[in-house]
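Excluded from the complex is one protein chain; the other protein chains are retained at their positions.
This part shows chain A:
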Amino acid sequence: MANVLTVEHLTKKFAGLTAVNDLSFTMKERTIHSLIGPNGSGKSTTINMCTGSLPITSGTVKYRDEIISGRVLHEVASRNIGRTFQNLKLFGSMTVEENLMVGMQAQMKDGILKFLVSPASAKAEEKRANERAMEVLDYIGMYKYRNETVANLAYGQQKLTELGRSIMTAPKLLFLDEPAAGLNPSERVEFVKILLKVFDDGIDLFLIEHNMDVVMNISNYITVINFGSKIAEGTPKEIQNNDEVIAAYLGSQFKKK
């Protein structure tokens, strides 16, 4: 299987603090790859560097055969790489439907002049985007909330809206920064179901997550970092039996017999 993501010697320094230190790992095609580690270990910094939200200090990030490190967020996103954020980033004053429609914006190619002189073309383009938004809303179970202003929704629904907006960009690889955080158990179960559906539909997933039930149940491969450096990688079973990971992060209750 080909590599989707190749991270080599990735380093991030904030003044005197080295947040990520010489981190290297690869993510294979058709896998759910998780990055775990204690708070402050550099997980979000890693995702932010991979997606162009944060400039890197040194190292490279490759998406398939193309080096994407050094590119900014929108350039990375335009390569069919989607992401969600640890602290939700939504368009709070807009409806759920509008939030999703913005996700399709980069695929709506008509310029402003064409829009002004050709109302029919603009209408057709808008209709296509709207139909796609309706499909995705149905897919994530948010259709009935489509006309609600996002700021008025519950946290779980806001998370789904953010996921839906990412799906609208037609990603091939999706970075998810703590997708299950803040969800109650039933919401979490629903969210995981949707994530698995997304994966089954051909989108590779890279996730950061603290909930070990989620990580161990859905991941194909896990990379563990502590103090910005990799301490282990392997299948969920291998990670659960890795003494260093147990000591640094998991605790003995996760050890698999």
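Going forward, contacts are C-beta pairs under 8 Å (C-beta built on N, C-alpha and C of every residue); 3 or more make two chains touch, one makes a residue touch a chain; residues count from 1.
Note that contacts and distances are computed from a predicted model.
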| item | value |
| --- | --- |
| Name of the absent chain as recorded in UniProt (options "Branched-chain amino acid transport system permease protein", "ABC transporter domain-containing protein", "dihydrouracil dehydrogenase (NAD(+))" or "DMSO reductase anchor subunit") | "Branched-chain amino acid transport system permease protein" |
| Residue of A:V72, A:A124 or A:A247 in touch with the missing chain, whole complex considered | A:V72 |
| Contacting the left-out chain in the complete assembly, out of A:R30, A:K89, A:K197 or A:K237 | A:K89 |
| Touch with the omitted chain, as defined above, among A:G37, A:G103, A:P179 or A:P236 | A:G103 |
| Missing-partner contacts on chain A, residue numbers | 51, 53, 72-75, 77-78, 82-83, 85, 89-94, 98, 101-103, 105-106, 108, 112, 115-116, 119, 122, 125-126, 129, 144-149, 152, 165-166, 168-169 |
